[in-house]
Every structure is written in structure tokens, then in C-alpha cells.
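Handing you this structure, nothing more for now.
With one protein chain held back, the other chains of the complex are shown just where they sit.
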Amino acid sequence: MSDTNDLGISRRGVLASGAATAVIAAAPGAAATADPGRAAPPTMAVSFKVNGEAHALTVDTRTTLLDALREHLHLTGTKKGCDHGQCGACTVLVNGTRINSCLSLALQHEGDEVTTIEGLGTPDRLHPMQAAFVKHDGYQCGYCTPGQICSAVAMLDEIKRGVPSHVQSDVTARPSLTNAELRERMSGNICRCGAYSNIAEAITEVAGAGA
Amino acid sequence: MKAFTYERAKDPVGAARAVASQSGAKFLAGGTNLLDLMKLQIETPVHLVDVQDIGLDKIEPTADGGLRIGALVTNTDLASDRRVRRDYGVLSRAIVAGASGQLRNKATTAGNLLQRTRCPYFYDTNMPCNKRKPGSGCSAIGGFSRQLAVIGSSDHCIATNPSDMAVGLRVLDATVETVKPDGSTRAIPIAEFHPLPGDTPHIETVLTPGELITGVTLPKPIGGFHHYEKVRDRASYAFALVSVAAVIHKDGSGRVALGGVAHKPWRVEAAEAAMPRGAKDVAGRLLAGARPMPDNAFKIPLAERTLAAAIDQGKAA
Partner (left out) sequence: MKFDTPAGQNPIDRAKVVGCAHDRIDGPFKTTGQAPYAYEHHRHVGNPAYGYVVGSAIAKGRIRSIKLDAAKVAPGVLAIVAATDTGKLGKGDFNTVKLFGGPEIDHYHQAIAVVVAETFEQARAAAALVRVDYDRGQGRFDLDEALKTAPLTGGDSNQGGAPKADRTGSFEEAFARAPVTLDALYSTPDHSHAMMEPHASIAAWNGDQLTLWTSSQMINWGRSDLAKTLGIPKEKIRFLSPFIGGGFGGKLFLRTDAVLAALGAKAAGRPVKLALPRPFVANNTTHRPATRQRIRIGAERDGTITAIAHESGSGDQPNGEPETAVNQTKLLYAGANRLTAMRLAVLDLPEGNAMRAPGEAPGLMALEIAMDEMAEKLGMDPVDFRVRNDTQVDPEKPARRFSERQLIRCLREGADRFGWSQRKARPGQVRDGRWLIGMGMAAAFRNHINFPSGARVRLSGDGRVMVETDMTDIGTGSYTIIAQTAAEMMGVPIEAVTVKLGSSDFPVAAGSGGQFGAANSTAGVYAACVKLREEVAGRLGFNSTDAVFEAGKVRSGNRSAPLAQAAAGGDLVAEDKIEFGDLGKTHQLSTFGSHFVEVGVDAYTGVTRVRRMLAVCAAGRIINPKSARSQVIGAMTMGVGSALMEELAVDKRFGFFVNHDLAGYEVPVHADIPHQDVVFLDEADDKANPMKAKGVGELGLCGVGAAVANAIYNATGVRVRDYPITLEKHLARLPTLA
């Protein structure tokens, strides 16, 4: 499906429009790549699965998992908000666990299974968490949203697995999903639009349905 | 970020050798601090040795009733371990007071011990910083120093160690275990692991080139009430202005260490004799000789009051 830039947004779905959507493909800068005087930066091969699909990439060693997803695989649902682990917009699931993909090299993920927002659901088949975010208006600009949703899905699993949190009064007890718990556990995902109260309601609904 | 080559080590000694054999090589574990700093060219390794395949990811009992935590145990796994939560609650609590769920899932025990300061002048490569560029000066002194050190600092550096976990380890008298490229091992008491800045603030640990942290051992449990109080402007996902790790016994005796006040987790064992007499006495001894900046002088009374909160929690428990 193509890009919403020249498409309309409707409640029914994405519609292709008649507007020109010419792909602008300029000639590559041949001069730069052909210069033998420049030492090419080290590249290496890496293979991992993203949303169930196997990918084999050759990347500059400096490529982060985030940039591999966005710039190499064009999975731009995962966002770059700060690139320094300070916002959570880049949150993805690696082998089921949430991490900041900006602070991980692609090369560190050989053989891993990565799940991004695109792997959770699609506009036509929303994941329950995605549907709850829509229902509770748990977003505004939408830029932190994929990270919030990935984080929320993994966070509920962390509670099930008994991972403790800062707001537990008894750290030896099994955690429960109170409002204070989910707010603390979601605090690595910043939303500057301030949808927190709605996000908490969306997550609570999903958690309740799953219990 | 400067270009670098990358390899995966197979075992600890191999990893140590790989780093020792190439000038400018570094270990890569979780990467949550190293990659952050590499993007800003504060760290510029030419070669990374990824240690994720070398094992060291278990938590096991020691012969003397303690626990040995593998260097690559993640912060989440360490905080979640049933034995740690039961017997070393202060450590579990310190860890979950830091960073975010995502970061704790990736960050490792060894990496946490090696994380570098969050001083904003260290983070801005246009600014003089003796830690980043020895001899260039300290721009934090006389600048924005609200979150920086009040004790143990020098005229060359007022940076703080940002770790919460290390404060918990300090109060538990943990030991850091390492292996060197020649295969020899050593055990370093946590108290000696992080030096004060003095006139060499760029030296942040006592590790030698290529020396790899293999684990951290905790002595056998000491009982008591375990508590970690962390003070910060926002309620989560922020570094400590002041934190207190405390283990308090029924008789009022106990141990405390402070975070957010110095270049290392700050503990003065001699001050702990005053624990039964209360926070004022303890804080007075703990912070004797403090040299705060105008921006962060509040940390002195704040530390005392935070300590009082911890002691009162202990009494109530």
C-alpha cells in the first residue's frame, strides 16, 4: 500500500488518490562511491527475523537496530525521538523483551526475533492494544505511540513474569497491575502530548480483558 | 560515531585478550551507555568486542552462603531474582529505581558498574571537561551544577557516578571479580572499585587495560530491613539528586550509602555507628568535609532528610 502523504485519511481506510506521487529517484552520486582513496567503513553481515520474516543484511558496523529497521528495512513505525535512550519512542520487542532499539547495534541481534509495531497489527487487523489506544485516544501526535504500544504489550508480560518495580511496597511479593504500577512501568516512554491518563486507561482495559 | 570493527568473543579470557591486543578496543555488553557516548564521540573505540556469547549470565550461590552474579546478568534479571529480592532487597530496589524497563532489560551488571557520569558538560564535546579531555578544565565548576557532586570532588572534577545499582552493592559490601588477558583473576572490593576524581578524573575504575569484569559476589545475607530512597524531580526515569541505600536492623544499627553526591557510591563506615542516634548524626559524619557548589548545596540537608526517611521506614517495618 502506498504512502498517506498523497492519500487521504478516512475512517474507512487509506485511499489511493489521483494526485501525482512520482518517486523522485535521482542518479546516485557515482563519484563518491568510486573513489578508491577512501577507506570504506567496516561492514558486516547480520541475520535476524523481524515480525516473523527473515532478513539478511550487510550493514555498516555502526548501524543501530533502530536504523536497520527504519532505513534498511523501511519499517518506519519504530520512531527515532532522541537516539540516546531518553524517550522510548524506539521501543521494540527482541525475543519478547522490550528494549530501546536506538541503543543496540544491529550486529548485536544475530539470530534474534524482533517484533515491531508493524508486527503487532495492521490498520485492518488491530492488535487489542492498538485498538484500545484508538478507543481511549491514547495518543495525539502519534510519534511516541508505536513505542508506547510495544512497551505496554511487553510490560504486561513483565508483570506476569513477576519482574519487580520501584513502586512495589514489598519487593518480594508478586506485582499486581495497579494504576501506580503501570504508570511506573511505562515511564520509559515519554509522551510530550501528554496522553498518559488515556494510555493508562487503554492498558488497563487490555490487561483486564486478558486476566 | 567513528568507524570501528566488531567481533564476538567466545569466552572471557578470549574477550580480555581481544581488547588488550588492540589499542582503542572496548568491550560491548548491553551497550546502553557506550553507544550513547559513541554517538556523541565521547567514546571513540576502534574495535568492539561483543561479550554476549561468553556466558556469565547466571546468578549462583557461593560456598559461603552468598550469591555470585554473572557480569552479563541484565539489570531486570538481577532485580527479579527471587534470592536477591528476599535477601538483598536493597539491591533489587536500587536497580528498579534506575533508568526504565527497556534499559534495564538490556543493561548488564558489569556495564552498570562502568557507566559514566551524566554531567552535562561531560556530554557536550564543545565544553572543557577534564574527564573527557584531560587538562582541558572543568566547566561544571562555576556552571550548572545542580545535580553534581558535593563531596569527594576536586578542583578538576565535580561529576557524580549516576548508578543506583552500585549504591546498593556498596552497602552490601559486594566484590567485583575480574579476569585479565593473561587469565589471572582478582577480586576488588566495591569500595575500591571507583576512585575519587583527584587530578585524574578520566580514571573512573581501577581496572587495567583488557581486564574484564566477570561477576559480582555478594557476601552471605545480613538480614535487616532493606530500603532504597531515591529523590528526583520527576517520579521516574531520572537520575538521582540524592539517593540512600540502607540496611537497618531492629536495634537501630545498620548501614547506609549515598548516591548522587559523589564520584562514587558514598559510604563512610565510621558514620554508621551513629545510626541508632538518627539521621542528623549519621549525615553529619557521612558528609563531613563536603564542598558543595551554590547550585547543589541543598543536597546536604536533602541527604540528611532522605536518610531520616529511610531510618523512619526501618523503624516502621
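Worth a mention:
We call the chains A and B, going by the order they appear; numbering starts again at 1 in every chain.
In this section, contacts are C-beta pairs under 8 Å (C-beta built on N, C-alpha and C of every residue); 3 or more make two chains touch, one makes a residue touch a chain.
Bear in mind the structure is a predicted one, so any value in this text is a computation, not a measurement.
Shown as candidates are B:Lys10, B:Lys58, B:Arg86 or B:Arg146; the residue that touches the absent chain is B:Arg146. When the missing chain is restored to the complex, the residue among A:Ala45, A:Val134 or A:Ala173 that touches it is A:Val134. Per the touch definition above, the residue from A:Leu65, A:Ile190 or A:Ala207 contacting the chain not shown is A:Ile190.
The chain not shown here touches chain A at positions 1-12, 14-15, 17, 19, 21-29, 31-33, 37-41, 60, 62-63, 67, 70-71, 74-84, 86-87, 89, 116-118, 120-124, 126, 130-131, 133-135, 137, 139-146, 149, 167, 179-180, 182-184, 186-200.
Although one chain is not displayed, its contacts with chain B can still be listed: residues 1-3, 39-41, 118, 120-121, 123-124, 126-127, 139, 142-144, 146, 229, 231-239, 241-242, 298, 301-302, 305-306, 308-309, 312.
In the analysis below, only the chains that are shown with their structure count from here on.
Chain A and chain B have CA centres that are 30 Å apart. Chain A contributes residues 41-42, 44, 60-62, 64, 83-85, 88, 91, 97-100, 102-105, 107-108, 110, 151, 154-155, 158, 161-166, 171-172, 183-190 to its touches with chain B in the complex.
Here chain B touches chain A in the complex through residues 1, 3-6, 8, 28, 30-32, 35-36, 38-39, 48, 50, 52, 76, 79-80, 85-86, 89, 92-93, 96-97, 99-103, 105-106, 226, 230, 235-237, going by the rule given at the top.
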